[in-house]
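Every protein chain but one is kept in place in this view of the complex.
Labels for the chains are A, B and C, by order of writing; each one numbers its residues from 1.
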Amino acid sequence: MGTLHVAAAAALTTLVFAGATTAANAEVKIGAVLSATGPASFLGDPEKKTLEMYVADINAKGGINGQQIKLFVYDDGGDPNQARTFGTRLIEEDKVDALLAGSTTATTMAIIPLAEEAKTPLINFAGAVQAVYPVKPWNFKTPHTDLMACEKIFEDLKKRNLTKIAMISGTDAFGKSMHDQCKTVTTKYGIDVLHEETYGPRDSDMTPQLTNIKGKAGVQAVVNPGFGQGPAIVTRNYRQLGITVPLYESHGVGSKQYIDLAGAAAEGVRLPAAALLVAEKLPDNDPQKKVVVDYKKTYEAKTGQPVSTFGGHMYDGLMILVDAMKRAGSADKAKVRNEIEKTRGFMGTGGVVNMSPTDHLGLDLSAFRMLEIKNGDWTLVQ
Amino acid sequence: MPEFLQFLASGLTVGAIYALVALGFTLIYNASDVINFAQGEFVMLGGMVTVFATAAGVPLPLAALIAIVATVLVGLALHRFAIAPARGASAVTLIIITIGASILLRGLAAVIFDKRFHSLPPIAGNKPLLVGGAAILPQSIIVLAATAVIVVLLWALMTRTLIGKALLATAANRLAARLVGIDTGRMVGLSFVVSAAIGAIGGILVTPITLTSYDVGTLLALKGFAAAMLGGMGSPLGAVLGGLIVGLLEAFGAGYVSSAYKDAIAFLVILDVLFVMPHGLFGRAGVERV
Amino acid sequence: MSAFSVEDVSIAFGGLKALQNISFAVEPGEIFAIIGPNGAGKTTLFNVVSGLYRPTQGRFFVNGADVTGLPPHALAARGLSRTFQNLQVFTRMSAIDNIMVGRHLHERHGVLPHLFALPAVRRQNRATRAKAMELLALVGMMDFAERQADGLAYGQLKRLEIARALATEPKVLLLDEPAAGCNAVETRDIDNVIQKVAASGVSVVLVEHDMRLVMKISHRIHVLDGGRTLAEGTSDAIRNDPAVIAAYLGGAVRGGDAHASG
Partner (left out) sequence: MVAALQTRAGVMLLAVIILLLPLVLPSPFYFRIATLVFIFALAVLGLNLLMGFAGQVSLGHAGFFGIGAYAVAVGPTHWGIPSWAALILGAVAAGLLAFLVGRPILRLRGHYLAVATLGMGLLIAMVLTNEAQLTGGPDGMPVPRLDLFGWRVRGAMPWYWVSGVTLAIAAWLAANLLDSPTGRALRAIHDSETAASVLGIDLARYKLTAFVLSAVYGAIAGAYLALFDGLVTPATAGFLRSIEFVSMAVLGGLGSILGSVVGATLLVVLPQALTVFHDYEHIVLGLIMIVFMVFLRAGIVPSLAALAVRRKP
């Protein structure tokens, strides 16, 4: 009996106390809709972990402008319809001040109109170009576009004088979009795509497709736009079949996990990626070194999992938002939006961000590093 | 010719995985008329438990054993707490229960393990064997061999042991089986145990080739179900052949026709077969008694 | 011209010859019984002539028109209706709804009018219902009209099936053991109904184990044994046919059922 009373009293006190603090000290409300489960959990899971980790950290250090952040995180399972429902909920019910939302292009496209209509700043984490172009007033994005990844790969191919390639792309949104973007710049870089194959996002064996590529005469390199476990299987099958021409993966690989899964087969593979993957290997004078090493250490210590560029994009988004709120001196939506747009020289895990009214991404090709896998680890291609 | 062999090897490897899932479907269906859509989760559990046990320092063979036992326990629990209490419910009700179980198991795996992909070291190394110009992984051969062994063991269990005969009798006519003193409830439980074990073994063996994660089960269930129906529901031989055929169709479809439509090709063939043979390749047609 | 005739019908399942060269003809208004020990092929014969099985050989006719190979619903449209030995009642429907289904052939169809419940459809529903009520009254089940079928007793279900078969207004009515499982009173009711139906000009083909009923109401009897015709004739002729007696005694020795000797 006694304990029950004590517990009830304690609960009541906590409630009253909590009510008092919120009344005295309004919160900054940030809402997130991420694909923490489902086919895109590869992206959404590290994003969610990063967000929760750093918001707790910021709150522990006193919050923004003396206000604590109240975080709302919803899982859309990769379904755009769910994403829109949760987006509506964040805006209408939770009345958030800003949105960090959209793990995939499809879910992002479902949320952008909501943010525009409610005039709420949104930073999204989609890969495709259409998630940020044409520019919309309230929408921003932190990950590099797939077009940039292609250009980085094609630049490297040109440097190595490899112009006749084959492509094997995932039929998921990521692979398909990057494949299409690559095709728009082949002539610009003088690249000939001799052969194309695809695979389903959950396929477990790509040897038939790769056998066809192997049989195609004149192919000098193979490019694999895809994310998730697909690239690891492609890489294994690639070595299994003994294909010797260089293999390029995309930025969708984005994590040490790829090397773990592909094993020795990953040796010699090249890919464009953010500096985050090679944090410790950056020269000490690299201005990005501190931020990427810090994030990597924090993430890996907290989760026990290898860091991924996707979580990094969330880090960048959150920090850009927090900085903008600090500069605005409040969570006022319009002011925050203006400040996000004025972000200059922000040093993120993805590169240096310079936003402008005509560029709500703010990254250029220098944000990507060309990496090669040697001895089971990333190395920078000079 | 090397291409043909390569496609064949690919198709048989992937097909063997589908075959093992289809076999699980068939066993449970035979004993209870339940289509167990959580069968794919058994495969997932086999792989994931082994991965996490080895990561915790348990030697691979012991980890595999732990995984099989854990999966069997899950299978038993599924039967005990979800299927048995709903005895006598309609087939669709039972299907929704297994779908609920599949969501539940996936959710549990995401929390207990993680949401990332994992691999296991192959038993006999990664160096492909060259056969007529085709490169075949030793693990593929192990998977195929294991499938064959499981089929033979199942056949022996069904025809040579009393328990197997009781299982067959339950499959043939539940009422009659009960009348001759067979505890059909236990037989259904047993079918869950055997199906879970087959699923787990499959998961352990294919993880080095296909990788695994908390949500690989859904697609496996879908393909395995299609394979079981192609073979003819209730026929273990049909399940295995159905699985291999679906795998081969996908591989040859991807190799010779179009990789974008390879799944479509497989399903078109399944539909065509069913139009001609409405009970699958080896299903019991049976005259309807009225 | 016979209302219903079967000519040289045979059917085999795999190697098993279930029916061999069966022929008979039934006149309008006649009650024609088919008897025989268990496994003689009586129900199989019904399944063939109602279109559920395809005969391997032979033809059958309704009012002189060859209807062999027609699907069951087309046979029903030609005036053939039946009941089932092991019931095929629509268990999740009420008694009256069961009979209303039987009026299917006499209703106007069209999905769109049905969807919009046009006045004509509602009128038709009322007419169908009234007719179904009449039939329920005929089999003495007025009080159970709204009862769901799975809550009815066995004897009631038997009568429900007969009423449902009558709802199609058949020219030929095939009854598969209508009195099985019924008590003496119910059996007498059924026997009355059958005679009333036959008197209205319907040919009744009856499979029945209750020999008292068979002998009492049948005009002619056709005896099957092991898929072959053993004898055919009036009840007196059959009663005294040595082959029939032998078959039935043999059947009894083999463990045939008790009704058979009655």
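Here is the rule we go by: a residue touches a chain if its C-beta (ideal position, glycine included) is under 8 Å from a C-beta of that chain, and two chains touch if they have at least 3 such contacts.
From a predicted model like this one, the values you see are computed outputs, not experimental measurements.
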Checklist outcome for this item: Not-displayed chain touches, in the whole complex, chains A, B, C
Item to check | Contact with the hidden chain (one of C:Gln20, C:Thr43 or C:Thr168) | outcome: C:Thr168
Next on the checklist: Tell me which of B:Leu5, B:Ile123 or B:Ala260 is the one touching the absent chain.
Outcome noted: B:Ala260
Next on the checklist: Of the residues A:Asn81, A:Thr184 or A:Thr379, I need the one that contacts the missing chain.
Outcome noted: A:Asn81
Checklist entry - On chain B, what residues meet the omitted chain? => result 29, 35, 81-82, 85-86, 89-97, 99-108, 110-111, 218, 222, 225-226, 229-230, 233, 260-261, 263-264, 267-268, 270-271, 274-275, 278-280, 283, 288, 290
Checklist entry - For chain A, which residues reach the chain that was dropped from this view? => result 36-37, 73-75, 78-82, 84-85, 88-89, 91-93, 105-106, 109-110, 113, 128, 130, 171-173, 176-177, 180
Next on the checklist: Tell me which stretches of chain C touch the chain missing from the display.
Outcome noted: 50-52, 71-73, 75-77, 80-82, 84, 88-94, 96-97, 100-105, 107-109, 111, 114-117, 121, 124-125, 128-129, 146, 164-165, 167-168
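One rule holds for everything that comes next: only the chains that are shown with their structure count from here on.
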Next on the checklist: With centres defined by CA atoms only, which chain is the most remote from chain B?
Outcome noted: C
Checklist outcome for this item: Rounded to the nearest Å, the gap between Cα centres of chain A and chain C is 72
Checklist outcome for this item: Separation of the C-alpha centres, chain B versus chain C, in whole Å, is 47
Checklist entry - For chain A, which residues count as touching chain B in their complex? => result 36-39, 41-42, 45, 171, 197-200, 202, 204-205, 207-209, 211-212, 215, 228-229, 232-233, 236, 240-242, 257, 260-261, 263-265, 305
Item to check | In the complex with chain A, residue positions of chain B that touch it | outcome: 2-3, 6-7, 9-10, 13-14, 17, 110, 114-119, 126, 128, 135, 137, 206, 209-211, 213, 215-216, 219, 251-252, 254-255, 259-260, 262-263
